[in-house]
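Rather than the whole complex, this shows some of its chains in their spots.
The letters A and B name the chains in turn, as written, and every chain counts its residues from 1.
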Amino acid sequence: MAEVGYVGLGVMGSSVTRRLLGAGHTVTVWNRTREKAEPLLAAGAAWADTPREVAERSEIVFTMVTNTAAVRAVTEGEDGILAGLAPGKIYVDMSTASPANTRALAETVTAAGARMLDSPVSGTSITVDQGKASLMVGGDEDVVERARPVLEAIGPKVIHVGPNGAAVTMKIAVNLSLAVQMLAFSEGVLLAEKTGIAREKAVEVMLASVIASPMVAYRGPLVLGHPDEVWFDCHMMQKDMNLALELGRELEVPLPTTALTNEFLTAANGMGIGERDFAVLFDVLAKLAGVSTDILEEAVV
Amino acid sequence: MAEVGYVGLGVMGSSVTRRLLGAGHTVTVWNRTREKAEPLLAAGAAWADTPREVAERSEIVFTMVTNTAAVRAVTEGEDGILAGLAPGKIYVDMSTASPANTRALAETVTAAGARMLDSPVSGTSITVDQGKASLMVGGDEDVVERARPVLEAIGPKVIHVGPNGAAVTMKIAVNLSLAVQMLAFSEGVLLAEKTGIAREKAVEVMLASVIASPMVAYRGPLVLGHPDEVWFDCHMMQKDMNLALELGRELEVPLPTTALTNEFLTAANGMGIGERDFAVLFDVLAKLAGVSTDILEEAVV
């Protein structure tokens, strides 16, 4: 069993930490607001006062934060993770952030004698809870092998994708399809609905069809009603789309469906429903089709 | 066991007919070119000289043809199915064609004393062969129940979607996502590839992710190499997209990702690779990204 550190206890970070605790690892945690850590502390995790201290007390330290700026905030400075790393340690960033930043960070980490991996999770916190998550990993083979036992405690499927930055790039490459598939799904549902088929029936048929990815299976039913808890709102989804679009311009890969769908996420924001799960792409389109939805009525859009 | 008729023996129609024969039904067939019927005749099907004769000899007669014009060609005129229908018979159209035409046809069939259903298959001929296909059905409840035993011989999942035309509308609503998902998937693969990840690896990771619909799982690997046999080329895919777009204009539902993706299918045609599976959406985008592919090299595009 390893000494593990975890920085960033949002919904996903908390699920991952619970998996690590469940596997018998010792886990030291830090989060910007301590209250989110309480359930984990009650479950056996230890608290550290800074990200640096987490790194000092761990063989392998993870981060899972919102964006590139947040990664910088927890790694840099005198209280940052970099200041607590030492030879033999491994730093694993599970955030979806800029691949260029990941590569630069990996160099800094290596210069400090430690090693780095990027390892975003594919799936939701539910997938993690069920022990079914798959992890993409970017970094050197030997480091991946050293980290593997801990990574496999998080999810059974650990895929070594390539060098540092490769895994987070793959995450971005995957995630652009989330929003595009959701918008295309919405087009189909609205077409069915305006032809006279009940929305529930349309969703049922589409979920039984060849287009029903796990994303569609999970998020499709949200067009019938959103839960109170929001897992991935339009702003978070748009952050990933922007990473994809920047990468596309840099690498000279046109991303037509990504670019177009991103503007509908902007529309969700403009219409004041961007705080909801990005399944509200359906509601944006419903507005344009003259179809009523709960979300639109609540928001008096 | 029933007296069943089948008109239209393409790849899908032949698979369905084999299922019907396998279930012990008596099947009379007709096809525009007789040679495609030979394997089925060898397997026990009977030949009729016209669609009308098929209808005359069957309690329930199916059609599965290319488009609205082809449906008209086999139903109208003195040799057409309509001329062979009689009270008590059921006509089931499994084609993906205009829902308006389906509804009009259903009225004509009812006026002739028979009944009609629309019942497109979700999935490929492989799904049908494996006995895993699901059938959407449009029409009146009592007719669906009368036809159910025969329909369940084709696939175990028979979903009654709504009145005449509803099933074919759902098929169109589902199918627009096929091409859109494929284009978004291609954007992701090319992003990964130009960042230095091997195309094979990128496909592997994406197939293990939440965006891997059965469509993506089946068609995604085609970006690594196309088989000789083509199941659903750009022209066929575009036919379905056009049906969706027409319906969208008629019902006043904007279909942004459908409309955009459809232009990339047109590009595949313009570049001379439209005879291939519509997975060549990848190759169109690869061209724009300056990435080489087998298809592009063969075609000297």
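We take it that a contact is a pair of C-beta atoms (placed from the backbone, for glycine too) under 8 Å apart; a residue touches a chain by one contact, two chains touch by 3 or more.
Worth saying up front: this structure is predicted, and the values here are computed from it rather than measured.
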Subunit count for the whole complex, all chains sharing one sequence, 2 displayed: 4
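Here, only the chains that are shown with their structure count from here on.
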When chain A is superposed on chain B by its C-alpha atoms, the rotation angle in degrees, nearest 5: 180
Where the centres are mean C-alpha positions, what is the separation of chain A from chain B, in Å? 36
So in the complex, which bits of chain B are touching chain A? 99, 122-124, 127, 134, 136, 157, 159, 161-163, 165-166, 169-170, 172-174, 176-178, 180-181, 183-185, 187-192, 194-198, 201-202, 204-206, 208-216, 218, 244, 247-248, 251-258, 260-261, 264, 285, 288-290
